[in-house]
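All protein chains but one are shown in place.
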Amino acid sequence: MQAQSEPLNAAGLRRDGLIERLSLFGLASPAMLLILVILVVPVGWLFYVSFMGADGSFSLENYERMIDRKSYRRIFGTTFQVSFLTTGLCIMIGYPLAYFMSQLPDRLANIALITVLLPFWTSLLVRTYAWLVLLQKQGLVNNWAISLGLWEEPIKMVHNMTGTLIGMVHIMLPFLILPVYGSMRAINRDLMKAASNLGAHPRRAFWDVFFPLTMPGLSAGALMVFILCLGFFVTPAVLGGGKVIMVSMKIVSNIELFVNWGAASALGVVLLVMTMIILWIASRFLKLENIAGGGH
Amino acid sequence: MNWLKRPATETQVTHGQRLWLYILAGVVMILLVLPTLIVIPMSFSDSQYLEFPPETWSTRWYGHYFGSPEWMRATVTSLKVAVLTMLVATPVGVLAAYGLHASNVAFVRAAFVLMLTPMMVPLVLVAIGAFYAYVQLQLLYTVTGLVLAHTVLALPLVVIVTGSALKSYDMSQENAARSLGAPRWKAFLTVTLPQIKFGVITAGLLSFLTSFDEVVVAMFISGGDNPTLTRNMFNALRDQIDPTIASISTIMILVTTFMMVLAQTLGQDRKPK
Partner (left out) sequence: MNQPNTDALPITVRNVTKTYGPVYALDDVSIDVESGEFLTLLGPSGSGKTTLLMVLAGFTRPDCGSLKFGDTEVIRTPPHLRDLGMTFQSYALFPHMTVEGNVGYPLKLRKRPKAEIAERVARALDTVQLGGFGERRIDQLSGGQRQRVAVARAIVFEPRILLMDEPLSALDKKLRDQMQIELRHLHEQLGMTTVYVTHDQREALTMSDRIAVVNHGRIMQLATPRDLYERPANRFVADFIGESTFLDVTRSGDTLAWNGVPLKLGHHAVPDAPKLQLMIRPERIVLRDGPSEGFNTFDATATDVVYQGDSYLLHARLNDGSQIALRGAMRGTAALPEEGQAVTLGLAPEDTVVIDASAE
């Protein structure tokens, strides 16, 4: 006889359920622990350090510096400029390519997809290096252009904004193309036939029907590109030649050259907060999983 | 050209009207692939300036690379770290993905977001954070430290790739196995795992490449006796264009290609079509 207040087996079942849920969830605990110890806690410490002045007491000087000094303001300006331009160029180049691939029969589309995936899998450093070699003064592009008579003198295409943008766009394109292509493949072809049947000119049908349906992929891809650009380091550091200074580069030089942890941390915190705000705004319109799955 | 007048779509847009698209797509595809591949022939150039096509062919840059104890040490470190990262990140990430997929605790979503943070936090921040932590933990310039940091960077990819493999897998198969007498772990190993195999292999490969290609974090926490290849390459690039890098790049492209082919063959033996 069980007690009146206790339904049959309720306590035991509750315990079994709890154990099962905890043990399943526990499978994720090594991963979470690693991320906490290696990433979350140290970043939390950087946050703390960013509020420490030169004398070790609480101070906002690291943040005030960012507002006061023109050089810092310029760095943020450059970072946003590069990020916007790269994202814009990626959309302008990547969207038509994705559209082209989506119109191909499966076999050809898969071959075309390899041309997107190949650079995606290749080392970032190698690709940056390749552009450095191609674009330098005695590089392939200048040599060929001059021998073809396109221009007379070697043009400076690297160690400046142009070089940085070329490299960045090349590296970011797959992140934009893959989700856009995915959303295009998912569109039912009958929709375009229906639009045509209802009297829409193909161009009209594209903008009224096709394009809106690719918006989730496009916005996920563009967001991914923009966020990656904000924190980018390698490509601008190599191809920018010291003329394109982005936030992450300033962070590195603050540590490597000036050993100024406070300043570096404050920049890092601002960068992180900006990223989080953008992600947060985006997550209100997009599913986070789409963004995360964007590149893959 | 007759072909140009033929319809390209069911809505009767002709190929001719689309010619601009074909040209643009062609050019972009070439620009995507060629710059990387052109490094390969250039690495066999004898010149300091890496001409293309090389006027005189030579393997001197490879000789330079293989003859340098510094480059060799960095290569060994990079390979060691990448393999270990793959071996740690894959099981840890697959377990996490499975746990989050199978459990229905309220904070699974929060845990999922935590798993993705390494992708969202700017790399530089991860790097200086790890640098600081490793000074405290005395893991600076160690293989262990590198493997742990790279594992953290690889985890989101493993979780996403495995998670999407699990999403397209019918979990009632695991229930079937359990109803037939298999404990849960056995059901996972004998029924679930073989079917998400391709996802798991892809995840492993991605973790290898994440580690092998990683520059920013390695810049801070590798060094001393254990510098990574990418760290040394990056430093060399900042100084001047050292043609040795071309030969290393070629080798890195080969490693990547090898890993991709490996993943394809391992993953696709299951369905003879």
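Should a chain be cited, it is by its letter among A and B, assigned in written order, with residues numbered from 1 in that chain.
Here is the rule we use: a residue touches a chain if its C-beta (ideal position, glycine included) is under 8 Å from a C-beta of that chain, and two chains touch if they have at least 3 such contacts.
This is a predicted model, so every value here is computed, not measured.
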item	value
Among B:I160, B:A177 or B:V255, the residue in touch with the chain that has been omitted	B:A177
Which residue of A:A10, A:A54, A:L150 or A:M215 touches the chain not shown here	A:A10
Absent chain, residues of chain A that touch it	7-10, 12-14, 16-17, 20
Missing-partner contacts on chain B, residue numbers	170, 172-173, 175-184, 186-187, 190-191, 194-195, 270-271
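Here is the rule we go by: only the chains that are shown with their structure count from here on.
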item	value
Averaged-CA centre spacing for the pair chain B and chain A, given as whole angstrom	16
In the complex with chain B, residue positions of chain A that touch it	21, 24-28, 30-32, 34-43, 45-46, 93-94, 96-97, 99-101, 103, 112, 115-116, 118-119, 121-134, 136, 138-140, 143, 170, 173-174, 189, 192-193, 195-196, 202, 205, 227, 230-231, 233-234, 237-238, 248, 251-252, 255, 261, 264-265, 268, 271-272, 275-276, 279, 288, 292-293, 296
Touch list for chain B against partner chain A, complex	8-13, 21-22, 24-25, 28-29, 31-33, 35-36, 38-39, 42, 49-52, 92-93, 95-96, 98-100, 102-105, 108, 111, 113-126, 128-133, 148-149, 151-152, 155-157, 159-161, 164, 209, 212-213, 215-216, 219-220, 230, 233-234, 237-238, 241, 245-246, 249, 252-253, 256, 260
